[in-house]
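What follows is a single structure, written as structure tokens, with notes after it.
Missing here: one protein chain of the complex. Every other protein chain is in place.
For clarity, chains are labelled A, B and C in written order, and residue numbers in each chain start from 1.
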């Protein structure tokens, strides 16, 4: 098992005719991801890697029972693309582009909740269930199938964690990129709850960073969980009031410091890892 | 019994410090209507006929358990006033002013439905349960307590009908002014259904006029009703494309003609009255 | 309240929707001159506030400036539904490959704004709905809901627009919805939306109707010269006068002058007159509690109208008192006099006092009342209507 996606997921690429849409479609296909079609309004009827291109997501759903979408479009087109997918009945929308305007994400989130869809991102590296499907831009090389679930706001940290878990033989059930933008389609809480229900997942690694309050809020969920959560938070020494690469990575006032996040996570019962090497060590101690 | 309002209704007047607010407050009080307070933002603390004036409806609800509101304000302030009442938990909002912009009424209706409130009007003469409460601008003189429910889009026709019912000894359970505006807070269907459930009401007189489709749609409800409905529709000889006094009284294209309304009502099983004198005659035949 | 085609097109064009090159002309000379400037075949379209313009001969085509001149001359001599053609929209003539319908309207019953598109442009939407309901595609939106681009693209797709054009047509649909919201419209339609032989998308004809009651928040319409008017047809001189006085008033074809209280009874009273074999000369609404001044204005409108042979008066004293009403009428009779016979019923609040006022005035000056019959609660209103019809018939002889 896995969460959110597996080898049966029927994936469409929104923006498939663009440069990065095309590039990552090829990569994902190579991994074995079941991509069924793509969209590009005004380019319906074209083909990309033998996949049909449609004008609307509705057609992808009607013709091919698509249930998952990954968006490769400039940030300003994401609002439309994500809501189109949600309205068409897509159950998981993966928003790869970064710097989505906050107001747009608020509306996307609202519509997603209303229609029962899940959105991950913006600025997510995607989601991978190793050995089954890889949706987004995560590099295959770091990942191997296994028993740890990972959820992270950062792509690069995800790779280091995956690499660590692969080299120490744990592997991953599913790895979810929550995204680096300030307002996200999903929260740590929601992904943690999914892992808690997933049979294959024995423990969860949560990787947070400065900015926002999603980590702080995860405390409540972790408290109620049976599975152990190992948490790592970047930015303990981050400066105040300055964005660090990710749109969402900024300490504003007293909100969003790594220390407050670590404190909350620890209060919730998470095991804190300072470096990547701590992760397999904690897993060993927990006898996972 | 009665529908929507009775002697226990705790009424507030929105716009109580204005000329017509003041005038009708005095009239309603004289009838015995239980007016508990009024609002006028910025004039909180004043008194009108010994009634407290508040800045917000919320205060009327908190301090006096108000459950009904009647609005006496210029059309352009009705959107705010009605939604304020709805959000504050007022269960019945009576919109007396006419010429409420259509878009405003759409939003009022949506919020009312969402919050479980009923709105009648705009451009309603109000609602009266004779002998108990009179909310709006209906002249007491025409009405007497009794067993016929009336619902009408026109104030003047309401008075003629009431007068007829009074003089022939039937009287009225409750008389509801649906309103003369093009988009109304309540529909014939909804009021008919309330009368159907009301013990005191033995028959219903529905008075329609050209414009809109509320009468046509009443057909479905009338079909399902056990109580007889007597219908009268004004404007059989109305010209095309011209507003007749009421903002809503206009035949646009093939929509809203009196003939189509009468046809639908008759198909639904309503007894058609051409003139006021027909009403008591039909009632007699029905042995009401 | 309906806008002229040229007004609607001006608004569309301001919002970036392509319309034909065109100009409003008021003389045949202008038609020629503008046709010369255009250097293209043209179409001349009478600007009237009603449908069925084509069938009434209100649209003409012209190949040359001279033809434009003569066509314009013909149109300017035309009356459509009784109203002379005063303005013509002279548009370049499009070479049409395909016609579509797009529109935004109000569904009052479901409290929705409905965006509509059809592959069958060029005919009335009601007709398409009857003949090819399957060729009409709709999206219903709440007032606080947004139309998304993808929905507009999808609508374009559904009516068979080519993939390469769905952005263009979709954006026009989106713009139409924005414009609808922007102007508190009741209806905006482009019919037909045309795909020309050279593959351009153009709004060939447009219709727009706005909510009269929202005009207070659209001063920009007034700036464009859009004033309160009928949904169909022009206002008569008398209607304009009544409008200035603030009296809801319509001229009708008959001979019974209507002097009622209340819009609802105004409408129903007109039916009564018809039921009893007469024809009303007008519709009128007094408003609640009319002042003596307003009563005078109402009666002037009837008295001055040569078509009016007799007057049907009805007053239900509600908020307003019958005694005040009677006083007002008496003042008018004394100051102006009434040249037509009138039958009047007065009932409701203080009706007895009202009748007494009339009685007294009549005693003082019987001459003023020689053509006036006044009734109270004892006479059904239906009998009054019958009597008015009788009086009108008698006066006609």
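Heads up, the rule we're going with is that a residue touches a chain if its C-beta (ideal position, glycine included) is under 8 Å from a C-beta of that chain, and two chains touch if they have at least 3 such contacts.
As the structure is a prediction and not an experimental result, all values here were calculated from the model.
*Asks:* Missing chain touches which shown chains?
*Replies:* A, B, C
*Asks:* Touching the left-out chain: which of A:157, A:175 or A:206?
*Replies:* Touching the chain that is not displayed is residue A:157.
*Asks:* Which listed residue, A:21, A:41, A:149 or A:182, touches the chain dropped from view?
*Replies:* A:182
*Asks:* For the full complex, which residue in A:47, A:76, A:223 or A:285 touches the chain that was left out?
*Replies:* A:76
*Asks:* On chain C, where is the contact patch with the chain that was removed from view?
*Replies:* 144, 146
*Asks:* Using the document's contact rule, name the residues of chain B that touch the chain not shown here.
*Replies:* Residues in contact with the chain left out: 41-45, 55-59, 80-81, 83-84, 87.
*Asks:* For chain A, which positions touch the chain that isn't shown here?
*Replies:* With respect to the unshown chain, the touching residues of chain A are 24, 27, 75-76, 99-103, 106-107, 109-110, 137-139, 141-142, 152-160, 163, 180-183, 187, 207, 209-210, 212-214, 217, 232, 234-247, 249-250, 252-254, 258, 274-277.
Criterion: only the chains that are shown with their structure count from here on.
*Asks:* Taking each chain's centre as the mean of its Cα atoms, which chain lies farthest from chain B?
*Replies:* It is A.
*Asks:* I'd like the Å distance between the centres of chain A and chain B, where a centre is the mean of that chain's Cα atoms.
*Replies:* 54
*Asks:* Could you grab the centroid distance between chain B and chain C? Build each centroid from C-alpha atoms only and quote it in angstrom.
*Replies:* The separation of the two C-alpha centroids amounts to 27 Å.
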